[in-house]
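A single protein chain has been omitted from the complex, and every remaining protein chain is retained in its original position.
Here the chain labels run A, B and C in written order, and each chain numbers its own residues starting at 1.
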Amino acid sequence: MSQPSMLLAAEESGHAIGEASGWFLENAWLIPVIPAVAFFLILFFGKKLPRGGSEFGLAAMLGSLVIAAGATWQWISSTTSHYDEAGNYEVEPVIREIVWWQSGPYEFGLGQHIDGLAIMALLLVAFISTLVQLYSTEYVNGDRRYTHYFAALTLFSSGMLAMVLAPDMVQLILGWEIMGLCSFMLIGHWWEEQANSKAALKAFFTVRVGDMGLLVGTAMLLAIFGTLQISEINALAAAGEFDSQNMLMWTAVALFIACIGKSGQFPLHTWLPDAMAGPTPVSSLLHSSTMVVAGVFLVARIYPVFHVGLDINAAGQSVNLIAAIGGITLLVAAALAFVQNDIKKVLAYSTVSQLGYMMMGLGVGAWTGAVFHIFTHAFFKCCLFLAAGSISHTAAHHSFDMKKDMGGIWKKMPVTFGAWMVSTAALMGIPFTAGFFSKDEIIDSAKHFEYTWFYYAGIIGAFMTAAYMTRATYLTFFGKPRGAAAHYMGVEHDTHGEVHEHSAHPDEAEHADGHIPDHTVDAHDDHGHDDDHAHDGHATHGRPLPFAPFDSPWKITAPLIILAALAVGAGYLNAPALKIYWFEHQTESSIGLPIDHGDDHGGEETEEPHGDEEALVVSEVAAGANGPFASAAEGGDHSYEPSGPYAVPAPPVFTWANAAPGLILVALGILVSWFASLAVFARRKNPFSPFVGLTTRSRPIGALHSFLVNKLYLDHLYEKVIVRAVAHPIAKAAYWFNQNVIDGIVNTVGTVTRRLGGWVYRNIDQRVVDGAVNASGTAASESGHALQPVQSGKVNQYGALLFGAAGIGAILLIILNG
Amino acid sequence: MYAFNFLLLSAALFSFGIYGVIARKNAVMVLMSIELILNSVNLNLVAFALMNNSIDGHVFALFVIAIAAAEVGVGLAMVLMIYRNRRSIALDELSEMKG
Amino acid sequence: MIATLLAQAAEWTRPDIDWHGIAPELVLVVGINLVLLIDLWIDQSKKWMIASLTGFIMLGALVPVVTLAVVGDDVRSMFFDRYVVDDYALILKALFLLVGYLIVLMSQTELEEGGYYQGEYYVMLLVSVLGMVAMASSRDLVSIFVSLELLSIPAYMMAAWRKRDVKSNEAGVKYYLLGVFASGVLLYGMSYLYGTTGSTKLTEIGTALADTEGSLLAMQVIAVAFVIVGFGFKVSAVPFHTWAPDTYQGAPLPVTAFLSVGSKAAGFVGLMSLLFVGLYAADGVYEPFIFVLAALTMTVGNVLALRQTNIVRMLAYSSVSQGGFILMPLAVIASGDAAESALKAVVIYLLIYALSNLGAFAVVMAVSRKTKSGEISSFGGLIQYSPGLGVLMTIFVASLTGIPPLGIWIAKLASFRALIDAATGIAYTLAIIAAINTVISAAYYMKVLREIWMRPVPDGDTSEIVVPQPIWAALGICTVGTIVLGLFPGLVMRFADLPDLTGALGG
Partner (left out) sequence: MDPFKNNELLTIGTFLPLVGVVIMMFISAAEEQLHKMIAIVTAGATLVVGIITLLQYDYDASGQLQFVVNEEWISVINSNYNIGLDGISLPLYFLSMVVTFLVALYTYDNMPDAGSPKMFLMLMLILQVGMAGSFIAQDLILFFVFFEIVLLPMYFMIGVWGGEDRQYASLKFFLYTMFGSALMLVAFLAIYYNTGAESFAFQHLYEAGAGIGRNTQIWIFTGMFIGFAVKVPMFPFHTWLPDAHTQAPTQGSVILAAILLKLGTYGFVRIALPMLPQGAEAWAPVIAVLAVIGIIYGALGCLAQTDMKRLIAFSSVAHMGFVMLGISTLTVTGINAALFGMVAHGLITGMLFFIAGSVKHRYHTLEISRLSGMLIQVPKLGWLLGFSAMASLGLPGLAGFWGEFPALLASWNPNDAILGDQLELYRVLTVIAALGTVLAAAYLLWLYQRTAFGNPSPEFMPEAPAARSLSAAANDEHHDHHAADDIHDVTPLEWIAWTPFLVAIVVFGVYPQLMFEIMDPAVVELVNVIEAGVG
């Protein structure tokens, strides 16, 4: 299959397409190479160095960051200078490849494909990796596998960076799988505990199941387009240069399965919460901000395949696979986040939920919104995780249990608290934080492009996000210090408080503990530290007052501050509310599809005459479009813009009115949850209040008290109606379903496969296949045994045999020759 | 049809010989049976020599007679030998080796 | 009276005898007499000289064979084409003489230590070898028969050489009775053949049979079948093999080696001469018959060998099964282009098989000198205390298994090739059967190797085996032959590459 290269055609036509150039852009391939080299240096020399190899890691990440920043700067200058009359920033991607492997007609490249999307991801990954490494030097200090930790972390960054600048699907897979490996290594970092190694295995398997889709999907891409070069795939898909729409659809489905696995989408999301068994910086880097968005990134990277294959934005389409999975994921995960006691698990489910947003965004055609959400989410979610780690590290004795070991620490940890609050606001989507701009665009697009169900899913999700984050915030920072936090705060810890609470309130007790049947990630990070000096030896933290420091050391807080700042600031790169479209313009050429500015209902323009039969119509359109395209390409007057029948609709124009319902729900969520938290947790945490004691002893008085204390009206509304009647059972059911059915299926698949293996081995292999082999041997030997009596030793019988055979032979031969 | 009678006779001799070899347990009897077979061959050869009117058959028969004599010499020696060792010339006792 | 006789004598022209051509036979005849005479006069303590003398006679007979081969321009034919010396005959004569020499080497110590009748033994051996050498040139029913008996009768006696040993007696008697019985059957077949074709000369028989154009008389069918049975006995083809295991086991080891190689080879030579020259046109008879025989022989030989615990008996069955492989190409000589490749296959197989099998027997002899046992298990741990013998046995057994580049692989290859050249369904079937049988045979061969390499020494006695010089010499010849012929089969295949046998004799 020889396809006309879109890029070639575009290059010839020349106009309106700028040349991006510059040393950094040309040499962006160094960005993943530096950490890769550093990985080997750490591996071989790390242990001999005073800082255990972390200096290599940090230096490498800084180096990558510098190049990434340089490349970003050069990219921006290129795009800005090529802003064309039509309003597009069309800049040709910088593609440099060497032949990685050749095979007959195919050559597969290794190198770089730099465009807006790649630049964004490169900068993001390099930046966050740098921060996380900095943070880690403190966080895992003294760990017995400190060097290995940094090696794996550095390798991860290399893999991720290699993936994002992949010019070719194969390189993408390379990065993708290296990330999986590092994920495995880092989740199982403390593998002495079986729970950790199990979590690591589970993560790897689950993702690997999805990866089947990636492998097969890639093969399908090769079948359809005859190339695996991403730019060519995008161009060909966008131009309708393929034989079968149906095949493309299945290709998209196959590839999307990989994304489901990698990005923790429903129903393969169960590995992600378990993955919290790893050290917190790992969770913040891999399992929230970078690796898990790889799936989303893949969809965005070859968006034309998905867009065309799944008919996204086709007229009348109200649901598609990507949007549906994204929507389901975001709701389910948000509900699950609600019942977690482990702060990291709350954040893990929150991550899943946000990934659902991104997927939904891509599913409804809001490419820019989704990509921008990758960008912003990375900052605030990373920040949240690091904050959680900071709390655990400094204040909570390496525990992550919000109910047992936290509470009331905001005063002692102002920096952490501040960072957390800013990031939480961003996560909730409070206006003028980064999360607001990105999430709102997704929700707005869903409505605007008539994916109504997903609009509702989006705003309900926003409500839920606000609610669970409020709960988590309350439990962590407010109320009375408990457990390790009390120790840290110097407050005398009422060790019987929780027990008392539990016995007094069975409902709540159930709520608190009953839903966490697996204690796999009851993770206390201190496994990783040498017991002898995990606490006493660290003079800097972990001591009771008055020696307890004011917040965490700078290596932890500095990243927090930076990330928190970005959790707000990053949003202003693309703030439709403020008419800022800068990010959009930088990246839009990466979509691979033309943007339909004329009509908001993308694709409708071309498809209108064909009515509403979707797939059929599109394929007809595709078929019809082939001719003109081909001739245009040959004629050389073809330009990038009208390059096919498919187009992505431009993002909707922001209006506050559209954003309002979401915002109202967010506000409502915060309020409801805040008061509910106060009611559920604070009141009972406060043994000084006689009223509370009263309510626990006597219902009527308690009720009266509730009414008397005005604010508790809402508490009860929340507790009785929402929590007990609605949210609690639903969340409970959802969690039960999650743990027993979905996770059960995942685990059962493993068990069954293993059993099947055993069965096949014992019965088929050993009995049938090998049995046949051995039986043939036995048969030969037995037939020998059977023949032995013939050799009787008696001459007469020998003679009889001799002549008998001769006679019979002669007779038969006479007959034969007769 | 002249030769046919000889052939029939010879076939009969041959059959007797075969029977003797198969059925007799006494080594000497078996030897004699073999002699029968050889003589049936001689008869054949001579008959065919007449029939074909060539001398080859006669010559062949002479060779057979000479060799048969040698064989019988060897055979009798062997019978004597086993008789000395076993005090018996019953062939069915000679089955030390089998299988 | 005398005058007429003289006149007649003057008229009678002596058949043109090519003295050079029959020089090998003459050397042997002279040698036989020499040994007989010397044996009469020589002192008992100097009997060992007889052995050396016999060895020299064998080698001496080999000299004219070599000179014939070197001169070897054309076919030498005597007695009106009844006795022919061609390349085919020469290579086989060389084989028989070599085998004879090796047997002498192997017998020497055995006989000296056993105190057997040395002089007579070597005479018998020489006579038997003479029979074989004559067989290679015989192209007439009479001479074939005489050669056969010449090689057989001494062999009967040699089998029973240990005359106080009941097993040896039994071996001799069984061999003798069945041998003579088979000769009877063979002769009966020959007589019919002569009767229906009118000649004892193979070329004329061939012509006569070819004239029938495939529609053979029943008598001719019987004749061909019986002739094959007779030789089938000699080559111990199943179901005419029954004597072989018993005789091999009971006879003295050198004799067993001689029977399993020399006598068998001679049987094949006779059979080949008959088939290629005389019976060629009767393919409707011998092809199916030999097909069945070959298939049965290798299969039955193999599966019975699987059960054996006695090494000699196992080698006997192995020899039966190898006979099946040798027989195999003869089943297709009239199909396709197989004739020539079949001839080549059999000749090369006989040669290499002789070397490998004799080698194996030589090792067995050497080992049994120490272990005094014929059980396979007595080989346990041989490689530990006598690595030289262990490796040599490995080479011979591997060769018998058919593993390149050791000897017999090329022979098997040649046999397969003949079958493939035939390109008939039957030939392919036989090839498949043979292929499977190769595997079965490997099973019991490997059993020997397993004992040698992998099992502990049964009685814990790890003193090295003292191998007499003559046996070393025999082993050396066998080893070199096995390896060299495996690598460069062209050295001997050239001789088997003959249209002579069939072409020059109009077969």
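Rule of thumb we're sticking to: a residue touches a chain if its C-beta (ideal position, glycine included) is under 8 Å from a C-beta of that chain, and two chains touch if they have at least 3 such contacts.
Remember, it's a predicted structure, so these values are computed and weren't measured experimentally.
*Asks:* May I ask you to name the displayed chains that the omitted chain touches in the full complex?
*Replies:* So, spelled out: the chain left out of view touches A, C.
*Asks:* Write down which of A:Phe205, A:Phe338 or A:Tyr455 is the residue touching the left-out chain.
*Replies:* Looking across A:Phe205, A:Phe338 or A:Tyr455, the contact with the absent chain belongs to A:Phe205.
*Asks:* Out of A:Leu49, A:Leu62, A:Val216 or A:Ile561, which residue would touch the omitted chain in the full complex?
*Replies:* Of the candidates A:Leu49, A:Leu62, A:Val216 or A:Ile561, A:Val216 is in touch with the missing chain.
*Asks:* Just name the one of A:Trp73, A:Trp100 or A:Tyr572 that touches the chain not displayed here.
*Replies:* Considering all chains, including the one not shown, the answer is A:Trp100.
*Asks:* Quick one: say which of C:Ala398, C:Ala411 or C:Val467 touches the chain that got left out.
*Replies:* Here the residue in touch with the unshown chain is C:Ala398.
*Asks:* Contacts of subunit C with the missing chain: which residues?
*Replies:* 337, 344, 383-384, 387, 394, 398, 401, 403-405, 409-410, 412-414, 416-417, 419-421, 423, 428, 431-432, 434-436, 438-439, 442-443, 446, 449-450, 453-454, 488-490, 493-494, 497
*Asks:* On subunit A, what residues meet the omitted chain?
*Replies:* Considering the whole complex, subunit A reaches the absent chain at 47, 98-106, 110, 144, 170, 173-174, 176-178, 181, 184, 188, 191-192, 194, 197-198, 200-201, 204-205, 208-209, 211-212, 215-216, 218-220, 222-223, 530-532, 750, 753-754, 756-762, 764-765, 769-770, 773, 777.
FYI, only the chains that are shown with their structure count from here on.
*Asks:* How far is the middle of subunit A from the middle of subunit C, if each middle is the mean of its Cα atoms, in Å?
*Replies:* Between these chains, centre-to-centre, one finds 80 Å.
*Asks:* Taking each chain's centre as the mean of its CA atoms, how far is subunit A from subunit B in angstrom?
*Replies:* 97
*Asks:* Report, in whole Å, the distance between the mean C-alpha point of subunit B and the mean C-alpha point of subunit C.
*Replies:* 25
*Asks:* Residue numbers in subunit A touching 2 or more other chains?
*Replies:* 788, 791, 793, 795, 799, 803
*Asks:* Can you list the subunit B residues in contact with two or more other chains?
*Replies:* Within subunit B, residues 21, 30, 91, 94-99 contact more than one other chain.
*Asks:* Which part of subunit B faces subunit C closely enough to touch in the complex?
*Replies:* Result: residues 3, 7, 14, 17, 21, 27, 30-31, 34, 37-38, 40-41, 44-45, 47-48, 51-52, 54, 56-57, 59-60, 63-64, 67, 70-71, 74-75, 77-79, 81-82, 85-86, 91, 94-99 of subunit B touch subunit C.
*Asks:* For the complex, give me every residue of subunit A touching subunit B.
*Replies:* 788, 791-796, 799-800, 803
*Asks:* Within the complex, which stretch of subunit A touches subunit C?
*Replies:* Within the complex, subunit A touches subunit C at residues 777, 780-781, 783-785, 787-788, 790-791, 793, 795, 797-799, 801-806, 809-810, 813-814, 816-818.
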